[in-house]
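Structure incoming, see below.
One protein chain omitted, others in place.
Labels for the chains are A, B and C, by order of writing; each one numbers its residues from 1.
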Amino acid sequence: MTTAAAADAEETKVDYKAVNDIVLRMLEPPGMGWFLLLLLCVGTAAIGGLCWLTQVMNGMGVAGIAHPIMWGVYITNFVFWVGIAHSGTLISAVLYLFRAKFRMPIYRLAEAMTVFAVMTAGLFPIIHIGRPWFAYWLMPYPNERALWPNFRSPLLWDVFAVSTYFTVSAVFFVVGLIPDIAAARDRATCKIRKFVYTLTSLGWTGKHRNWKHYEAAYLLFAAFATPLVVSVHSVVSWDFAMGNVPGWHATIFPPYFVAGAIFSGVAMVITLMIPIRKIFHLEPLVRLEHFEAMAKLIMLTSGIVTYAYVTEFYTAWWSNNPYERYQFWFRPFGEFKLAFWGMTFCNCIAPLSLWYKPLRTNITFLFILSIVINIGMWLERFNIIFTSLSREFLPAVWGGYNFSWVEFGITIGAFGWFGMWMTLFIKFFPAVAITEIKMIMPPPVRDENALDHH
Amino acid sequence: MSDNGLVQISSMKKTGEKKAGDMSRRTFLKVLGAAGAAGATACADSSKQNIFPNVKGDNYQVPGVATWFRSTCLECSANCGITVRNREGRAVKVEGNRENPVAEGGLCGLGQASLQALYNPDRIREPLEKVVDGEKATFKPITWKAAYKKVQAALKKADGKFAFLTGETTGSLDTLVTDFTKSLNGTRAVYDVLQPVAEAKASERVYGTYGVPYYDFEKAEVVLNFGADFLETWVSPVGNARGWAKGRKADHLSKVFHVEPRLSLTGANADKWLCNKPGSELEIALAVLKTLHGWGLGKNLSEDVNGRIAKLVQDVKISDVAKSSGVSEEKILLVSKHLKESKHSLVLSGGAAGRGGDALGLATVTALLNLVLANVGSTVDISRMRKPKSLIGDVEKVLQSLDSGDVELLFVHGTNPAFTLPSDFGFSYALSSARTKKVAAERGDLPLLVSFASELDETAEQADIILPAHHFLEDWGDANPLAGINSLVQPVMTPVFNTRSFGDSLLTLAGKGVSEAKDYKSFVQKQWEELHGIVGSSLTFSKWWAECLERGGYFKAASKPVKVTVSKDAYNVKPAKKVKMTKGAKSEALHVLTYPSVKTFDGRAANRPWLQELPDPVTKAVWDSWAEIHPETAKKYGLSQGDGVILRNYYGEVNVPVYVTEHVHPDVVAVPLGQGHSSYGRFAKEVAGVGNILSLFPKSATSAGALALSGVTAKPVKSRTPSILVRTQTENSQHDRHLARTKYVEAKSHGDHGHHGSNGHHEGGHHEVKQMYEQREHPLYEWGLNVDLAACTGCGSCVVACYAENNIPTVGKEVVYQGREMSWLRIERYFDQPAEELKVSFLPMMCQQCNNAPCEPVCPVYATYHNEEGLNSMVYNRCVGTRYCSNNCTYKVRRFNWYDYEFPEPMQLQLNPDVTKRMAGVMEKCTFCIQRIQEGKNTAKNEGRVVQDGDIQPACVQSCPTEALSFGNRNDKKSAVSKGEHSERAYKVLDHHINTQPSVVYMEDLRFKV
Amino acid sequence: MLTFIEKYKGLIPLFFILLIFALSFLTSHSEIQAEEEAKEEAYPEIGIDEGVWNDGQAALWDLNIIDHYHYFGPAERARGYKPAQPIRFSHITHVQKNKMECQYCHWSVTKSSYAAIPEVETCMGCHSYVLGQTDVQKKEIAKIKEYWDSGEPIPWSKVTVMPNYVKFNHERHVKAGTACHTCHGQIPEMSTVERVSSMKMGWCISCHRDQGTSIDCYTCHY
Partner (left out) sequence: MKGSKAIVGVFSYLDDTIKAVESAKEAKLDYQVYSPVPNHYLEHATSDTRSPVRFFTSLGAVTGLTGGFALAILCSLDYPLRVSAKAIASVPAFVVIGYECTILLGAIATLTALFHFCRLPDIFRKVGYDPRFSDDKFGVVIGCESGQIDEVSQKLKDAGAEEVSVKDGL
C-alpha cells in the first residue's frame, strides 16, 4: 500500500457505530473459503494427532531424537510457540501500560494468538515426554505415593510458569472480550448466536460502576501480565541455561529469549494480521502506521537478538572453556552450519531492510519478512537445542540427528491446531477490540467545549 | 533327565549331592512364578497373577535366594572356570570361578554369553530328521528312540566307514569320542580354526614337547609379540590378560612390543605397535634373533645349538629386513635392546599374523628366541602344555574319504566345518559325493551326516539326523586343558529343551561296546575315580567328588622339570611371504588378513546378541563385519567410509562395508572372522549381508598344517550399494580434553625404573575445590568404583556382564545406528597421537554417581536423586521421561527406553529377577548394581556386621579379566577403592572443569615411553 | 433451565463430591460373593483388619477416594481384593482352630525376600491322613491329592499383587519384628484371604517414617 492510500484510510471518518459495523461484520455467517480453511486446519491437526498416537503406541523411538540429542523438534516447537505467545501479551499488556495507542486495533488478535499459542506450546512437553500418561505427576497434589515433585527442577518451574501464563493470559483475554461479546450479542439476529453470546458475555451491560471496576481490574491484569511475560520466557530459557551443556549454560539466555520471543511474536502477529485485514476489510481500523510501529519493534528486537548472538560467541572465546569454544566453532562450521547461517540471515540480516522506510511501510514486504523471521526463530531454537546437544563434553558420544516423519507430522499438526482455534475465533468472537478502539476515539459530543467544564 | 543331581555352593556353604531329581521340567518353568519371582517380566502393571509353588520341596532352593553352581566354560578351548547363578531353577548369570587357576575369576564376553546359547530362541528343541520331499528338504521332529534306532542302524552298516569330526575336546569327552571311534574302526578328526597348531609344533621342534607352553605374562618385563592376539582369543585370553595386567600393575611395568600389520586390541594395548608388511614377521624375528645372538645371548646353550643358530641367521641382513618389512632398523635394535636388558622376557607368535604361509617357521624362531633369552623355565612353562589336536590334514583326510566313499557315516559335534572351513576344501561337495556313492550302494536311506549340534548351524543344516546335545550348562563333563587343571562341568539347570547330553547319546548309540557306564555322568565319575587314585586324597571318592564339584574341579599344578631337546628341524626355516595359492594369485591385489575378534571368535559367537551388540573394541562397530583399509589404499581403489567393498579372488568373493583407518598396513585388507552366517539362528543371520571371509581362502594350509588366516590376496572392488558400518563412536580424538589420561614411564635400563613422567594434567585432581553447597554426608557407606586404566584392555567383558546382570535389551543394528543402544557401560576408545606414535586409550564409562550430579536437580519428579550411600539413584517407576537428565549428564551415560523391547522366548528366562525390566518411556542407567549392594547389605545385616571390602562386586567388576575395576566403600579407609583414590595416578574425568564430584575414580594409564 | 442453574450454581461442586462418594459406596459393596463361606464359618469377634498399619490407608488425606484405586485401575491392586482360590483353603481351620504356625507353610519368610507358598508336598504331609469331615472339606482335600498325583503345581491366585518394580523383602521385615498382620491383616480370621491394606507407597512410607527406617527410594525400587 502506498502512502497515499494510507492517507485515504486516515481520512475515513470512523465513529462508534462504524466500529461496531466493521468489526461485527466479521462475525457474519462464513463463506466456503472459511470452511475450507477450517477443514485444512482440522485436517492438519488430525494428522498431528495421529502421529502422536503412533508415538504413544510404539514409544518415543518413532521420533528422530536419539542419544545424545534427547531434546529435539518437540522442545524446539515448545519454545517456538511460547515465543509466539509472548508478543501477544506484550502488545496487550505492556503497551497498555505504556499507553501505546497503536496497540488498540491489533491487540485482540495478538492476545488470541497468545492464548492459542500457549495452548499449542503446552501440548509439546506432554507430547515430548516418554510416559505422557504420567504427566500429572508434575503437579503438586496430595497423593497415595506421599511424593511431591521436585521444585528445584527448571521443568517444574516451567509447569508453574506456563500454567500461570496460560491462566493469566486467558483471563486477560476473556475479560477484554466481555464488553465486545456484549456488543455482538446486541447485534446478533440468529437465536443460537444470541443465546451463546448472552451466556458468554455474562450479562455485561456497560453499567458505569462495572466500568469502574473493569478498568481497575484491567489495569491490574496488565500490571501482572507484564512481569509474567518476562518471567515466563526467562523460565523457559532456564530450561537450557540451568543445564551444563556447552552452548546452553549462559547467563545471557533470559533477556535473549525474551527479546527473541517478542521478535518472533510480532512477526507472527504481522503474518496473521495482514491477511485478516485484507479479507475482512479492516483497513480503516488497522492502519499502516500500526504496521510500521510493529516493524520498528522488530528492528529493535532483531538488534537485541543479534547482540545476544555476538555476545555468546564472545563469551565462549573469552571464557577459554574448551567445550564452549568447540561448541561455538561447531555452530558456524560444523554439521548443522546451515541452520546457523539460516538463522543469522533470517534474524540478523533480513530485518536490517526495515531501516529503509519504503520497505517498512510495504505490506507485502512485511508479510514476507515476517515469515522469514518466523523460520529464523525456529532455526534459532534448533541451533540452541540440537547443535549444543550434539557436541558435548565427551567426544565419544557426539552424535547427529535425523528428522522422522512423526516429528514432522506433529510439527505441522501444531500449526493446524493453532490455525483451527484462530479460524474458529475470528468467526465467533470479535477479533478486533471494539471497546478499546472506541476508547481512543473522541466521544460523540453535542458541544465541543461542554466537557471541559468538568 | 531323571537325575540331574545338582550340587550347589551357596552362601550357606552346603555341600553334597542332592538325592532325587525333584525338579521336573514343568516345575522349573512354573516355579518361576513362585512368590512372584517372575519379577523380570515388565515394569508395567500386570493385574491378575498366579503363584505356582513347587509340587515337591527342594532343600537347596529357597525362592528368592540364588544358588551358585561351579562349572567350566566350554565355549573355547581355554576352559576357564565359571560360577553360574541360579534363581528359581534357571541360570541367570555366568561368572568366573576364582578358584580355577585358568582365569582366576575373570571371564570373557563369550563365556558370559554362553547363557544366550543356552536360551537361544533358535536352538534345536528336539531331535530332527531331514525329510526330502522332492526338491525341498525340511527337518521334521522325531522321537529320541526312533532317532537312535536310525543312527544305530547306520552305525551297524558303516563298518569302519565311519568318521567323527569334533571341535577341540579334552578330558572324559575326548576319551569317550576316541573310544567310540576306535570301537567302530573309524577315523577321528578335530577341527577348530583358532587352535595355535604352529606354536605347538614349534615347541616340539625346539623344546622337544608338542604343545603350547604356559606363558607367564606376569613375570615378563618385555614381551615381543608377533601377531598373537593374546588379550582377545589366543589360547587362554582371560588368563593371559590377567597375567599381563598383573605385570602392568607391578612396578617393573611390562613393556609390550606388538608386530602386526593391523591394530588389534592386543596391539592397541601394547606400548609400541609396529606395523609391518604382511608376511614379514619371520624376517623380523630372524633379525631380532641375529641381533641378540650377535650380542652374545644364548651362550649358555650348547655349542651345537649356538652354532646352528649362527648358521640360521648368518644370511639375515637387518637393513634388508628393515626395508622389506617396513619396521626400521632402529626399532629392531630397540626391541632387541629391551629384550636383552630385561631379566625375564617373552617372545610370542600367533594369531592371524602368525598364520601366514610360514607360520611354523615364525613359531620356531619365536621359540628359539625364548630359548636364547633363557625364558624357558621362567616365563615359558613347558611342563604345562596345551595340546591342540586340530590338524587340517586330518580333516582333509576325512573329506577325501567322504569323497571317495570310504566314509559312509559322519558324526559332527562341536564344530561347524561348513562355515569355518574355506569352501575350497569342498566340505559340501564331499558330502554330496558321499551321498551319491551311498545311493549307488543302495544305502541311501541311511543317514550320512549325524549332527549333535544344539543350534542349527551350516553343518547341522546338511545333516540327515540331528541329535541335539545339551548345552554345556545343562550337561555333565570335565575338561583338562593343561596339565594340573582338571575342571568339572555340571548341569546348572534342568534342560531348557528336549535335548540330550552328547555323552549320553554316544553311550546309548554304542550300547555296551565302549563303556560300562550307564550314563555320561557315571562315565565322567569313572574317569575321576582314576584321578582320585592318582591324587591320593584322604577322602572317600564321593566326598572328594562333592568337594571338587564345589570347587569346580581339581587343580594342582604339576611341576615336573622338562628337559629341552632341540630337534634339527628347528633350524630349517625359510621365509615365505605368501600362502601358496594354487590358482589366480595376482600380485597387485591386497593381502587379506582375517582375524578372530572378541565379538565373534571364529563365528561361534555370531548367534549371541550381546556380543553382536558389543562394540568392537577397536573399530566400535556392531552387528557387522568390515574391511579395514588404509586411507591411501582406499584412495587408490576409490573407496571411502560408507561404501561396501567386494573382495574378490579366484576362490570367491565377499562383500563387506569399508572401514577406513590409518591403523592397518597399506598392503592389507583386514576382515574379522565369523560373520556372514547363512544359518545359525536369527542373530547370526542378521549379519548375513556380508560374506564369510573364509571363502577367499584356498585349500593350501600354513606350513604348520593349520588353516591360513593371512597372506591370501584379493582384489577390492567398490560395491554398487553403499553399506553403512554402524559404529557406536565415530569421533576418535579426545580434542585435548584429557579424558583418558596416560602417564608415560621412562625406564632407562633394568633395575632403574626411571622417573614417571605424566602428561601432566592435574587441574583440580587432588586439591579440594571450594563448594557452593554443603557437601552430602554419607554416614555409613559411600560406594565408589575405581578404574585402573593401566589394566583395562578395552575387551568389553564388563559390557557383556552389565547386559547380563541388568536385563539390558539388545536392540539390533538399525536401532544402534539411530544412536539408541541401551548399554549402561561403554568403553570409549581414543586414538590420540598420529599412527606412528599411536596411543590408544580405553576409557570405560559408566554412571559416575556424581556427588554434584547435574542430572538430579533437573528431574521434575525426583526420579533420580542422591541417596545416603553416595549413589545417584534412578527410580524407573517414577520416571516420566522428560530426558532432561540425559541432556544434563556430562558423561552421557543415561539411556532411554525408546521402545518396549522384547526378549524372544526363551531368552526371557535369563532375565535377572532382582532387576526391574524397564518399560518404554523411562530413563535408565548404571546403578552400581544396586541389587547386589542390597543383597550384600542384607547378608551383612543377617550376620550382624557392616559390609566389608570385597563383599559386594558389581557385575562389571566381577567379570573384569584384568581386575581393572574395583568397588567398595570409600568411607572405609582400608578398602581397595580408598587406597586407589589416593594413588598419584588417580583422577576424575571432567571433574576439574565442571565439579561433578564423581564417585568413579580413574587411574591413569601407564605407558612405557618408546 | 438457566434460572435453575443460576439459582443453584453453588451446589455443582457439591454434587460431584456426592457422586464420587456414592460411587465409592456402591462399588465397594458390590463384590459380595461369600454366601457359602458365611454359611460355613462365621467371623469371630475381631475384624480381619485389626492391627493393620494405619487401617491400611495410604495417608491422612486418603479418604478412601484416592485409595480406591480400582475406580481407575485394576481391582487386584485395591483393598478388599479377594480372589477365588483353586482350593478353598481356609486359614480359620488351619491357623485359628488347629493353631498352626504361619512359618510352617510359609517357611521361606525368614530366609528370603519371598514368603513361599507351600509346596503340594507340605499339604500332603498332613492331608495324606487328614481327609476332612464335611463334604466340602473332603472335596477340597481330594483336589490336593489330584494335584499331587498329577505332579501339577496348584495355581493359587495371588492376593497381594505388587508391581514388579517394588522389591519387598519379607526376611528383613520379619527379622525386624514386624508382625504378619501389620500388612496382611488377621489372616487367622479369614476363610478366603483378602487384601486388607492398600499397599500403596504412601502406606509403606508412613510406617517407615513412624519406625524411623529408611525412606530411600532405592530401598524398594531398583
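Details
By definition in this document, contacts are C-beta pairs under 8 Å (C-beta built on N, C-alpha and C of every residue); 3 or more make two chains touch, one makes a residue touch a chain.
Bear in mind the structure is a predicted one, so any value in this text is a computation, not a measurement.
Only one residue from A:101, A:187 or A:427 touches the chain missing from this view: A:187.
Of the candidate positions B:851, B:978 or B:999, contact with the unshown chain belongs to B:851.
In the full complex, subunit A touches the omitted chain through residues 15-17, 20, 140, 146-152, 156-157, 160-161, 163-164, 167-168, 171-172, 175, 178-179, 182-183, 185-187, 198-199, 202-217, 220-221, 224, 227-228, 231, 235, 238, 435, 438-439, 443-447, 450-451, 454. Seen from subunit B, the chain kept out of the figure touches residues 771, 773-776, 850-854, 856-857, 859, 862, 864-867, 997.
By definition in this document, only the chains that are shown with their structure count from here on.
Centres computed as Cα averages put subunit A at a distance of 54 Å from subunit C.
A separation of 50 Å divides the Cα centre of subunit B from that of subunit C.
Centroids of subunit A and subunit B (each the mean of its C-alpha atoms) stand 59 Å apart. Of all residues in subunit A, those that touch two or more other chains are 147. Residue numbers of subunit C whose C-beta contacts span two or more other chains: none are found. Contact residues on subunit C toward subunit B in their complex (touch as defined above): 73-77, 83, 108, 111-122, 147-148, 151-158, 161-167, 169, 171-172, 175, 214, 216-218, 221-222. Chain contact summary for the complex, subunit C toward subunit A: residues 58-59, 61-62, 66-67, 69, 198, 200-203, 205-206.
Put simply, subunit B touches subunit A in their complex at residues 729-737, 739, 815, 818-821, 826, 828-830, 843, 845, 854, 857-862, 865, 878-884, 886-888, 890-892, 895-900, 920-923, 990, 993-994.
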